[in-house]
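Take this structure, written in structure tokens, and hold onto it; I'll ask about it next.
The complex appears here minus one protein chain, its other protein chains still in place.
In this document, chain identifiers A, B, C and D correspond to the written order of the chains, with residue numbering beginning at 1 in each.
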Amino acid sequence: MAERAIPESETPLLALRDVSKRFVKPADAIDRVARAFGAGKPAEVVHAVDRVSLDIRRGEVVGLVGESGCGKSTLGRMAVGLHTLSSGTRQWQGDDIDAMPAARQRALRLAMQMIFQDPYASLNPRLRVDAIVGEAPVAHGLVPRAQRSDYVAELLQRVGLDPALARRFPHQFSGGQRARIGIARALAVKPELLVCDEAVAALDVSIQAQVLNLFMRLRDELDLTYLFISHDLGVVRHIADRVVIMYLGRIVESAPADELFAHPNHPYTIGLLASAPTLEVKKIAFQPVAGEMPSPLHPPSGCHFHPRCPHAMPRCRVEQPLLKEVAPQHFSACHLNDS
Amino acid sequence: MTIHSAQPVLDVRHLSTHIGTRAGTVKAVDDVSFSVRPGEIMGLVGESGSGKSMTAYSLMRLLDALAKVVAGSVLLNGRDLLQASEEAMRQLRGNDIAMIFQDPMMTLNPVLRIDTQMIEAVRAHEDVSVAVARAMARETLARVGIASPDERLLAYPHQFSGGMRQRVAIAIALLNKPDLIVCDEPTTALDVTIQGQILYEMQTLCRESGTALIWITHDLSVVAGLADTVAVMYAGRIVESGSVQDVLRSPRHPYTHGLIASSPSNNRRGEALKQIPGATPSLLNLPSGCAFRTRCERATEICASDPPFEAIDGRTLRCFHPIVDAGGAHG
Amino acid sequence: MEETITLLAQETTHAPPESPLQRFLRNYLASRIALCGSVLLIAIVLAAIFAPWLAPQNPYDLSQVDILDARLPPGAQASANASMNNAHGSMTYLLGTDEQGRDMLSAILYGLRISVTVGVASTIVALAIGLVLGLIAGYAGGRVDAFIMRIADLQLAFPPILVALILLALMGPGIGKIIVALIAVQWAYYARTARGAALVERQKEYIEAARGLGLSSLRIAFRHLLPNCLPPVIAIAALQIASAISLEATLSFLGLGLPVTEPSLGLLIANGFEYLLSGRYWISLFPGIALVVTVVAINLVADQLRDVLNPRLQTQ
Amino acid sequence: MTAFLLRRLIQSIVVLIAMSLLVFIALHAIGNPIDILLSPDADQAERARTISAFGLDQPLWQQYFYFAKQALHGDLGRSFSFGTPALQLIAERLPATLELAIAAILIAIVLGVPLGLWAGLRPHGIAGKSIMTISILGFSLPTFWVGMMLIMLFAVHLGWLPSGGRGETASLFGVQVSFLTWDGLRHLLLPAFNLALFNIALVIRLTRAGAQEALLQDYVRFARAKGLRPARIVGVHVLKNILIPVITVVALQFGSIIAFAIVTESIFAWPGMGKLIIDSVRVLDRPVIVAYLMLTAILFVAINLVTDLLYAALDPRVRLTDAKG
Partner (left out) sequence: ADLKIALAADVSSLDPHYLNIAPNVAFASHLFDALVNVDADGHLVPGLAVSWKPIDATTWEFKLRHGVKFHDGSPFTADDVIFSLDRPATLTRSPGPFTSYTKQIVAKQIVDPYTVRLKTATPYGPLALDMSAIFIVSKKAAEHATTDDFNSGRALIGTGPLKFVSFRRGERIVLKRNDDYWGEKAEWDKVTFRIITSAAPRLAALLAGDVDVIEAVPTADIARLKTDPRFHVEQKISWRTIFWHLDQLDRPSPYITDKSGKPLAANPLRDPRVRAAISMAIDRRALVDRTMEGQAVPASNIVAPGILGYNAALPVEKYDPQGAKKLLADAGYPDGFAITLHGPSDRYINDRQIVQTVAQFLNHVGISASVETLPLSVYFGKARTGAFSMSLLGWGTLAADFGLRTLLGTPDPAIGWGSWNWGRYSNPQMDKLVHASLASVDQQARDTYAQQAMAVALRDHAVIPLHYQYATWAMRKGLRYTARTDEFTFAHQFHADAPMQKASALK
């Protein structure tokens, strides 16, 4: 498989423009009354994703990296439409999805599928594999009911499972096989974009390689586009064409994979790369990033990273840095780039 | 860095632990031998279900009712733990040999305050006043990098982040200055940046105090950065062990080799990863002989009989067809 | 492709296909006590079903019962008069007779039938109502949830005995009515449990996956959510059957249960209660034993069900 | 916290209104209390006069509104058969029932927790199995039957304890309680045990399940790894975690204990609310029934509240506002 060049000019397959997701603990009538009287707490708002723009071009693999709780999954769910947007727009090949007719929206919903992290919880334990994989295409009329088992067999074959196993239940499979079932389920509705949320994180090292290979093979065979969410830099580096780094709800850096790993720009990216252990035998000599990620309930002002940043300046405390192109196709949001 | 001269703190010989389940006997740990010297960090690596935790529990004698050590000896400073009385063992635990677990959410008792959990750990072994024990607790918390320990002592576990909790657990393990700490995947659940911090701190602490560490993980790259020696487990057995340099740079067991080769960082970007075929077998129905043979390219008929556990060139190996000169795994 | 082939070959040989039902049975039958309980329960249910064929007398047919044979001790012979009325001719009262001259053995067999019917029917209907409401509440959330759960709270705040008391006073005695009363008392438990389970299951990724596949809410709620919420509900249902039987007995004791001529076990005990101190133990004791054995059997089965259905204790 | 209390308050008011309405409709449908209480010698004219004296001839909604108006002034009406304010009647009986219920709960916890722990720690021993088997009996035996057996054994045959009644009481903060006098305590023992029976079984089961689960938890393993003594592990680490669900469930059981006190009280001639309410249902004494339900509903709400507070006190992870509303 050769590296492919993704034409930059092309309209992105999916574009998220300035999207935000806020989780608010729903206030009921009594809370509102209490609040009116000055009792009660102010509503708790989590800015899980804060004004993020992301373009995914057809055929591209975008890697999304960040620490736990930084909003990766939320962004992924927003991309496929499992979460509504608190603000911003979602465009499919340049068209605003929310403005589309309902039928088109439904069709698009199938065009974007998600692969989940937990190979145990993501399969309904009470359904057989053929039902898990075949239910949706039949329900949506993509496949006639009579042809369901053939269709399922074909899909299972494609993800490397014996079609004879179709009558089994999820618990009768190993983790790697379950991951494949999850992939087959997503492929069953003929998606164009797959969002893989930590899709290999739960797998054993030796199995992880098999599934990663499967992803790459499917990409070639089916002309798929991926948003590949992971915290494992090694995996992302291997599979992604472009890498996006998130920190506390915001994108801090985005660049083609080679560029990013070779010339990380944002201090957080630099720290992250340094923290990641590698197979090279050398003693850990320093603490790459001090402190912990703050709570998204009370994010720091200005640059979210400033409390942990070794280069923090007074300005970082007050002003939010915007993404800037620091090299071709390489964007970073850091005030250091201004000086 | 490695201190080859000293007597081992821990010497495990031919340890076997079996679990009696409804479906049959699981040989969770099968003829495992290794030793750790003072101040040494040993990485115990293996995939899920390979018996790493069972090995650790066997050393600590913390096995569930269903699991039993069926053979072998565990010598801590020359004393066989498996022969010690239950009370003697209790006194050794936490005092001479401590343990940290994987999930920092679960290891601290959620309904007890941190100070309670630390003070009781001191007072279980030393007849000191609460005040003294609290002072020790505060000091140790500070050592593991927790700010304002006085305040933090009064908190409950849920008020800490995952990383902080793991630090508390480490502090508890360090409280009585044990000779050996067994760490069962303590950073697996943590973020990379936090993992980096903890790895760094553990390394420093061990170096300062001369405490030996057994670091259990499934992540070879963690071992690469941290450990002095490494033992690789597969299906209840140690298939290869030796110094980190030797094993990682030129693995000789096909499984170790496969693992290292399948790591993305050892592959060209975008190309198919080298992969070990098949899945990890269930311990209930292992193939006879070498458990890896069904996934192994080099397997021959002889592999159906048990391979011997041999020491070659300062490392040990359990394979009929070791890779003689891999020339490094970087293909 | 070749890597997948090797992988398949191994897997097929290792794990023989096993449906959840088979797995359930295997786990279920693993406990000897539970096995005994199940055998016992099956025997009881069969005895209840075939009571009309097993019982020497139809104790509900007043023309077969003779007051002259009232309160005979176990083993007594029926009087000539009574034998004449009886379809089976002369008979021996193996377990004695009650204060109307009913054969206790027959009365117990028939009573079992009623008690089991009451317990099972009320539980099943209450379960169905509670499950559906609980699922809707759990899956829909928001106002619907609040509304359903407030009604359940209201129901739970009413002492069950009082509810049954009022309903029965209102509707009069009768099996159907006591079942209605027991349903009214029980449904809220199921609604709560089902909602709890639905809230947990709703978080799981497979539900999210189903949503991602564009399946309808109804389909998700009833095809995906429901089967997974069932186990905890079924486990409490099994226990609830026992408690419904007990509650019916208590209501009978309070004089508010079934028609006196068609006594359930509870009513038999309550009737015999008066004779406890006068030494005519059999009128209360035998139905008491039958009730305890039934309830114990149900409990044993329920306990095992709960263990087996509990995903935390489930073996793979 | 304020919002939490406010929410509870509004909810309970809604519950109270709904409840009183239901009772009004139900009792109206059942019959007329005058038909039961009126002397057989009374004639039709007297009957009509009496019915109208109580306003029972008016449309139901008018009766309800009158009741609601009075209720707002804290007056729930006078009992038909006692001629005493219903609230006062209930208040007179409340302490006896509460005392019985609390005693039952204490017995349930004091007996149930150790037995359950034992069964949980040694699930395969003979003792553990027997405990579980006997606890099934606790679930299955009808209360009234066991009560009678207890009387026959301990009062009639052995003569150790009195057969019923409340015995001597002493005043505690102006409330008459039994447990302060020896005689009162003797009277309390059997009925409390009878009422506790079901809950002993429940607590045993909860505790056992909790213990078995706790023993699998990493924190117990960690405690062992710290070298703690087994007594401390069980007594502090395991117990404290078990107590949370046990106390919560038992506290929620309180409502049903009070409800089931009806049976125990009539067997043991215990002068509590249960006996009062069953007599009142028998004669359709609406004010008493309504007052009883109001009180138990308030009690129920209060218990829920206390349970949540207890839960929060026991379990540091729970903040009040997160509690289920």
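The rule is short, and it goes like this: a residue touches a chain if its C-beta (ideal position, glycine included) is under 8 Å from a C-beta of that chain, and two chains touch if they have at least 3 such contacts.
Fair warning: this is a prediction, and the values are worked out from it, not measured in the lab.
*Asks:* So there's a chain missing from this view; which of the remaining chains does it actually touch?
*Replies:* Touch partners of the hidden chain, whole complex considered, are C, D.
*Asks:* From the list C:34, C:91, C:213 or C:256, which touches the chain that is not on show?
*Replies:* The single option touching the absent chain is C:256.
*Asks:* Any idea which of D:40, D:59 or D:174 touches the chain not displayed?
*Replies:* Missing-chain contact among the listed residues: D:40.
*Asks:* Specify the residue from the set C:54, C:67 or C:94 that touches the hidden chain.
*Replies:* Touches the omitted chain: C:67.
*Asks:* For subunit D, which positions touch the chain that isn't shown here?
*Replies:* Missing-chain contacts on subunit D: residues 30-48, 50, 53-54, 78-84, 89, 92-93, 148, 151-152, 155-156, 159, 162-166, 266-269, 271, 275-276, 279, 281-284.
*Asks:* Given the full complex, what residues of subunit C touch the hidden partner chain?
*Replies:* Residues of subunit C in touch with the missing chain: 61-63, 65-68, 70-71, 85, 99-101, 169, 172-173, 255-256, 259-261, 273-280.
One rule holds in what follows: only the chains that are shown with their structure count from here on.
*Asks:* Once every inter-chain C-beta contact is counted, which two chains account for the most?
*Replies:* A-B
*Asks:* Please report how many Å separate the Cα centroid of subunit B from that of subunit D, as a whole number.
*Replies:* Their C-alpha centroids are separated by 53 Å.
*Asks:* Could you state the distance in Å from the CA-based centre of subunit A to that of subunit B?
*Replies:* Their C-alpha centroids are separated by 32 Å.
*Asks:* How far is the middle of subunit C from the middle of subunit D, if each middle is the mean of its Cα atoms, in Å?
*Replies:* 25
*Asks:* Enumerate the residues of subunit A that touch no fewer than two other chains.
*Replies:* Counting only residues that touch two or more other chains, subunit A contributes 28, 174, 177, 210.
*Asks:* Please output the residue numbers of subunit D that touch at least 2 other chains, ranges allowed.
*Replies:* None at all.
*Asks:* Help me check something: in the complex, which residues belonging to subunit D touch subunit B?
*Replies:* It comes out as residues 216-219, 221-230, 232, 236-237, 240-241, 244, 314-317.
*Asks:* Within their complex, state which residues of subunit A touch subunit B.
*Replies:* Contact set of subunit A toward subunit B: 1-3, 67-68, 174-177, 204-210, 212-213, 216-217, 231, 233-235, 237-239, 257-258, 271-272, 274-290, 292-293.
*Asks:* Going by the contact rule at the top, pick out the subunit B residues touching subunit D in the complex.
*Replies:* Result: residues 57, 60, 62, 64, 90-95, 98-99, 101-103, 106-113, 120-121, 124-125, 156, 158, 169, 172 of subunit B touch subunit D.
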